[in-house]
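All protein chains of the complex are present and in place, except for one that has been dropped.
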Amino acid sequence: MSTGPLAPRADFPLLAASPDLVYLDSAATTQKPAVVLEAIRRYYTEANANPHRGAYALAAAATAAYETARHRVARFLGVADPDTLLFTRGSTEAMNLIATAWGRAQVGPGDNLVVTRMEHHANFVPWQQLALATGAEFRIAELGPAGTIDLEHLASLIDARTKVVAFGHVSNALGTIHPVTEIVRIARERSAGGAPLGPGLPPGALLVCDGAQAVPHLRCAVDALGVDAYAFSGHKIGGPMGIGGLVMRRGILEAMPPYQFGGDMIEWVEDRTSTWNVLPHKFEAGTPNVEGAVGLAAACDYVERLGLDAIRAHEVALTAEAMAALGAIGGVTLFGTPDATTRSGVVSFAIEGVHPHDVATTLDVAGVCVRAGHHCAQPLMRVMGVPATVRASFWVYSTSDDVARLAQAVRETQARFA
Amino acid sequence: MSTGPLAPRADFPLLAASPDLVYLDSAATTQKPAVVLEAIRRYYTEANANPHRGAYALAAAATAAYETARHRVARFLGVADPDTLLFTRGSTEAMNLIATAWGRAQVGPGDNLVVTRMEHHANFVPWQQLALATGAEFRIAELGPAGTIDLEHLASLIDARTKVVAFGHVSNALGTIHPVTEIVRIARERSAGGAPLGPGLPPGALLVCDGAQAVPHLRCAVDALGVDAYAFSGHKIGGPMGIGGLVMRRGILEAMPPYQFGGDMIEWVEDRTSTWNVLPHKFEAGTPNVEGAVGLAAACDYVERLGLDAIRAHEVALTAEAMAALGAIGGVTLFGTPDATTRSGVVSFAIEGVHPHDVATTLDVAGVCVRAGHHCAQPLMRVMGVPATVRASFWVYSTSDDVARLAQAVRETQARFA
Amino acid sequence: MSDATLDALYQEVILDHNRRPRNFHPMPAASCSADGKNPSCGDQLTIWVRVDGDRVAELSFQGIGCAISKASASLLTEAVKGKTRTEALALYETMHRVFTGLETDTAVLKGLGPLRALSGVSKFPMRVKCASLAWHAFKAALDGAGTVSTESGAPTPVS
Partner (left out) sequence: MSDATLDALYQEVILDHNRRPRNFHPMPAASCSADGKNPSCGDQLTIWVRVDGDRVAELSFQGIGCAISKASASLLTEAVKGKTRTEALALYETMHRVFTGLETDTAVLKGLGPLRALSGVSKFPMRVKCASLAWHAFKAALDGAGTVSTESGAPTPVS
């Protein structure tokens, strides 16, 4: 059993420049394919101007570059209406956009907000703080067996006063792929007694799905998922830093107050009041990150060329290999579900008697980059009873060799600390 | 009288690729020097990882790249404490950060917020909307003669209940350089009856200066300006899109609630409450735009190598030339102050009988990129009694030839529409 | 982009209607009217329509805007006059295709008469909304919508 790279290492300038580097922290951020860097360079060389604002041809080219990128990314995500895809800095900003613009207007005392124990801080703290600011109740759905969310407990927390149910698509700490369709069904049913989310929209809670760890690995047909809002980060899918997005139902976006104020998002600015531009501009104040959008679109092209089914198969194979290789080492504990087909390319583990940070440092010197820490999931670490875990995560350039180097380095670490 | 380029056109890949293009919309966004594009490529090739989070050497390199960029930009701006420089998407986000995090906590009914008639929407609408949301009064300082702000009127609007005085450093619509020191003196004096801004800080209004149009053109010693907050955009100074910053006094930042919630900005996340990381991280939730920061730092290097005094002299010369050349054409009206030494490299004008958008299109076909519109300053356009103006703006690559091509194209436009 | 493209945009018909807009006055006896706004340009116009049975009997307009938006409005008031409602709406659809360069059928283009002068705008994506402003307002008037903003109904992805 040996899995070669799905994408040639030569496609990634950083990996090509460091042939011995085993980069196993793709869940934190991916390495960038040359085509993305080239798209950025080309944009600045051929089309750079401030979009939406100029009447000249170069400005039209910049506008076209930006809006074409939006169409491209929307198509990649299975979003039929590109104007419902707002560009943000990343997943974190997407969640904060909802909590600020929608949350502050919609949530009050007596309401409640539901999250899960497994959320990244980006999908936990905004709701916790919204609850504190508005007097709503903050509820946490606890874990079920082996890296799952207890759906019965989740269901029991949701009622007609639930305004938000926020959950991840894939856990960054454990790799668990959550049953989104099932969660949506439960949440809709349990919150059905609430007010409609808008004209022609379902009643009840706003269903917010954090797709940061799903988009790089799974075919995410966002429209078909049935959620009301979906967030993702470009830098986790080969795109540049500083760009990501939020997909949200048109009816909700149209009814929602804006998020930030300034150029592009206005229609008319009177002395005392203002009116807002149409979607998506209403939610994109100021000069947009055209470069970021263009780079992200190039990343979507690249990933689609590799094929999402192929990526998925590649990652399942590597995850299974890694779980087998690490599981065979005495003193290594694996976290999460035992079935590689229900997780993305993330393997979280611990070595008995060696603190995760010492593991990460020792592995680093062996040329293996893994992440040690709480993975921005302190509430999860707390109930798991560990201060931190070691996490290895894969992407398209990862191989069986990487897994073997990881396992070997783990054994050497044990020897050093024995 | 002939002014060559201060920076060789060859330094800018877009301009080098289009030798006939006359790009006169640098106030909207500048073209990017090759060194900036190269810095971006180098970052992704040598140091790309998620900063602050990993224990491995590559993550340390990414962290160093990001924090070194912060130090570099702070030094460029005359900011002694780099932790008081927060990276944002740009000026617009900087203003919204203040209005959301500081404004929502500090402003209430009976208070008032003061802006000027000349503000960009980014420094107008956030305060207008904060006033509407909090029940504060929104006050607009009107214009004095020829492109200035009426400082007496401004003074008359400020009192002990003034919470914010928001003003530009340089007007994007007219190019006026505002007397910041004088405005600070007036605002401090008039608002001195208010509460202190924080322990050891001056009493009264928060003085917010929009430096978006100043940073690319003037030596901005931000600490020495005496303001409480200063905003700027990287893409207007040769840097990439999607990055900019906010400088704010440490005492205010430390006392202020956070802006967005998520990874990096937290200290501990408990189930019910959270505590925050130290500056600057407290205000930078989520994966930061390392690429953007690195590119912006490279832009600062580039600009400093050219020399800010040389840039200033270059722009004064071109502005004087352009005002002379356009002023000599019958039927052309120039807006703003008549003295080129009191403005940045921006010339706003109108051609009698030809709508600004028709001017922009005709000039575009002649290869001259100018901006026609309200320049995100509708409140200003309204009192100027024009729907729009034509604006030509210069930067380091602009030359006398560009000015001559502009004047020639204006004459041809007149002939076409005669 | 060449001078010829610019000549095609600013044809003599356009310049003439810009200089001397036809039916440029309010219409107190109008059956309906609508405002058209183009926020990013600052353009604003009002269009008045007198409907007589199934026919658009008379049109007028007023407002400020660029040569393209003014000429388009002026040409519209002449071209639509006397058409049935159905014919007028069909023409509205055709003109959108013309502005965005989708109408390539020479027979259709020839049949447009003076309106054909507006086809030059298709080479200038940033100006399409100038040309279509009056047409949006006209349709809004017929629909009884009152106000329309080009930021909303813009037929191109580039708003």
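A, B and C are the chain letters, set down in written order, and residue numbers restart from 1 in every chain.
In the analysis below, a residue touches a chain if its C-beta (ideal position, glycine included) is under 8 Å from a C-beta of that chain, and two chains touch if they have at least 3 such contacts.
The model shown is predicted, which means the values in this text are computed figures rather than measured ones.
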item	value
Shown chains touched by the chain that is not drawn here	A, B
Option touching the unshown chain, where B:67, B:228 or B:291 are the choices	B:67
Which of B:16, B:57 or B:146 contacts the chain that the document leaves out	B:57
Identified contact with the non-displayed chain, of A:71, A:161, A:357 or A:411	A:357
Residue ranges of subunit B at the interface with the undisplayed chain	52-57, 59-60, 63-64, 67-68, 71, 82, 266-268, 277-278, 281
Positions on subunit A contacted by the hidden chain, ascending	354-358, 361-362, 364-365, 373-374, 378, 381, 387-388, 416-417
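Basically, only the chains that are shown with their structure count from here on.
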item	value
Identifier of the chain whose CA centre is least distant from the whole-structure CA centre	B
Chain centre separation (subunit A, subunit C; CA means) in Å	45
Where subunit C touches two or more other chains at once, by residue number	1, 40, 124, 126-127
Contacts with two or more other chains, residues of subunit A listed in rising order	53-57, 59, 266, 268
